[in-house]
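FYI, not all chains are in this one, though none of them got moved.
Labels run A, B and C following the written order; every chain starts at residue 1.
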Amino acid sequence: MTQKGTPTVILLAKAPLKASVGAVVTQFIYKNGWEICSHEQWVDHKKQSYFVRLEWDLPGGDVTPEDVRQAFEAEVALPHEMNWDMWFGQEPVRIAVFVTKEMAHLYELLMHCISGLWNAEVALVISNHPDLEAETRRFGVAFHHTPVNANNKEEHENRQLELLREAGIELVVLARYMQIVTERLIAPYRNHMINIHHSMLPAFAGARPYQQAYDRGVKLIGATSHYVTEDLDAGPIIAQDVVSVTHRNSVPELIEMGRRLETKVLSRAVGLYIKRRVLVEGGRTIIFD
Amino acid sequence: MTQKGTPTVILLAKAPLKASVGAVVTQFIYKNGWEICSHEQWVDHKKQSYFVRLEWDLPGGDVTPEDVRQAFEAEVALPHEMNWDMWFGQEPVRIAVFVTKEMAHLYELLMHCISGLWNAEVALVISNHPDLEAETRRFGVAFHHTPVNANNKEEHENRQLELLREAGIELVVLARYMQIVTERLIAPYRNHMINIHHSMLPAFAGARPYQQAYDRGVKLIGATSHYVTEDLDAGPIIAQDVVSVTHRNSVPELIEMGRRLETKVLSRAVGLYIKRRVLVEGGRTIIFD
Amino acid sequence: MTQKGTPTVILLAKAPLKASVGAVVTQFIYKNGWEICSHEQWVDHKKQSYFVRLEWDLPGGDVTPEDVRQAFEAEVALPHEMNWDMWFGQEPVRIAVFVTKEMAHLYELLMHCISGLWNAEVALVISNHPDLEAETRRFGVAFHHTPVNANNKEEHENRQLELLREAGIELVVLARYMQIVTERLIAPYRNHMINIHHSMLPAFAGARPYQQAYDRGVKLIGATSHYVTEDLDAGPIIAQDVVSVTHRNSVPELIEMGRRLETKVLSRAVGLYIKRRVLVEGGRTIIFD
């Protein structure tokens, strides 16, 4: 969507609500002569908070991203106690994907990057098993085998952190990574680590969830993608979806339908992140889409 | 769909799978010169069970429903160890609706009956509160107030049973009836008593489910309609659905959206029952729709 | 949602975009000490237009609706060249429904009014056939038979207009009314007259659209609800939806599924109108939902 020399700027911001804060933000853009392409806001009138996402074109010329950031901080953010982040179109998001033995989600993520649907790059794949190395390298992506288990977690998580830092990773995606990650990894990637969970309707705890779903005769199966927090499966939800099933579907079919649904929901969550459409506030996500 | 003198017959049946059972059933209809309008079957090859739903036109003449039933029993059902039921278009399903203080679901059920969408009649409304009497009677429907509570349940459930029998009720619908019903009522209405449950995704137990859903920031809320069994909320599921919600929806909005979803899901379940599209097998429903 | 003495005020407005217009509108509410319940806006940056929908609580006291309107006009609307409308919770929307021989849509509209889902009242039913008189009167609604045809349209449309005026009708709903209405009726009800159309995917012109859909083997059938304009079926679209169909569905089933879909889509459109969520701009609708 961006022509050469005309990067699109994206702003995500949150501020205490004062009646004029919305006007001040858009005024900042207009007075510089820039054109707004997209403008979404939400006001939480209970908590008196203002949330905004803005996209505008920055015509080529003398203005640098740093100029824009400094001016915005001084003129808008500081006086309005704003939390904000700003992106300039050029740099793809660098993603690390953690996997175990299943490629399905990784394939989908790779394809969204390769095809240009996302301005992102899978820069690193980390796995606790060596199985997917060849298939990963086929796409020119670095693969690291870190044989983590309950006993050596500290050593391997430190190694994983090092790999993430070396590769300049911004976003970590857990794509059916069958190990629990600890605060060591989560803390530096808070709101930058996304997981996918086979949540069912009604939710089935314990082993063999799809067998339970079949036995119970559910008519819908679900999946949930969320940011990872130390509280397992309780992080802020980014995307959820369901698929209809019938008595005709066998347990293997439910498993396959569930996996495809997970792929779809995970991709939706990662896509929202990459397009800078997700804000986190009080354990919930604000999504501008 | 039925012209005068040409009732539509509906058959729901289950039998052990023998290769010829399907042929025998349809042969029974063809050799009598009747025309099949609708024909659905499912074979559970694991359990070697055969399920079928058939609709056919019965031209007016000398043949009575009793004739058809007797011939079918002798020629098809007995030799094939079949469980079956058969309906002839004329008689509307007589429904009793149990409510407490909310009309929303009852309105929807009434409208489906009055408008002719369903061949059914709300013949009786029973409530543990007197509030909805006037609004119920406005539709010409009998209303009975049975002030049941934990201490007098036996007495009132016996009274309720009596009312159901006197009114010739075939189907009981619990439409946000805020009392637990016991085996006393459930047993005589097994697979003829439908409830609606605000199951959420993920499921929220305990008080104020929609507040919990809001706090958790879910993107979907759900509802489940099922046959009532003694095991609370664990009966065979007939229909489920979800509705998308966003951070913009307040708790009151979630409550309203949830209630509308419940109305829709309950109506779907009751409609499937009335159109004779539901079979129960091993705690699951087989639905031909 | 409104407690006695605390009406909810709804504002729908459009203005040329100046950076401060949004702030001015919310400032008007805040400085009066009122609480905003809902706040949605959209900016058409191409056309430099600002659209807003606001809901706020007006605490009981000395302030009358007329006070609020006058203050808003003087302080906000006039200086900002704003087109606007404002509603105060109390008065139900008075609806007239035009029908021919089918009750399905009318039943649904009646039920939404009776159940309190909508703050609205079907105050009048007008038909070119006498068939639905008894069923309409059962709900205590006035019914008028105006036997309009191609030759006497002027006379009958004048009579219809008179009936609409006498009943203080704000919204006219064409619910499978099988007569073309002329400018005579449309002009005084511009953006206050809603129709439902069986638009198909792909669209089928001509006779027997569902037979055509069946022959073509479509997998989806659709419906469209729109404001009525002189240009037949080209008015601003308010709601559209589709339903999946399969090769198993017969033409009568397609007709019934299509009619139910129409009912749903028409109700959605009328509900959006009643909740003051629809603005019209340049032949398109802006919908805040």
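We take it that a contact is a pair of C-beta atoms (placed from the backbone, for glycine too) under 8 Å apart; a residue touches a chain by one contact, two chains touch by 3 or more.
Note that this is a predicted model, so its numbers are computed, not measured.
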| item | value |
| --- | --- |
| Number of identical chains in the entire complex, 3 depicted | 4 |
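By definition in this document, only the chains that are shown with their structure count from here on.
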| item | value |
| --- | --- |
| Least step count from chain A to chain C, where 1 means the two chains touch | 1 |
| Interface ranked first by C-beta contact pairs | A-B |
| Shared interface numbering between chain C and chain B [over half = same, under half = different] | same |
| Chain centre separation (chain A, chain C; CA means) in Å | 39 |
| Averaged-CA centre spacing for the pair chain B and chain A, given as whole angstrom | 42 |
| Length of the line joining the C-alpha centres of chain B and chain C, rounded to whole Å | 34 |
| Per-residue overlap in chain C, given as positions that touch at least 2 other chains | 37 |
| Residue ranges of chain C in contact with chain B within the complex | 1, 37, 103-104, 107-108, 111, 114-115, 117, 250, 252, 260 |
| Of chain B, residues touching chain A in the complex | 42, 46, 199, 201-203, 214-220, 222, 224, 234, 236-242, 246-248, 250, 283-287 |
| Residues on chain C engaged by chain A in the complex (per definition of touch) | 19-20, 22-23, 26-27, 30, 35-37, 39, 41, 43, 45 |
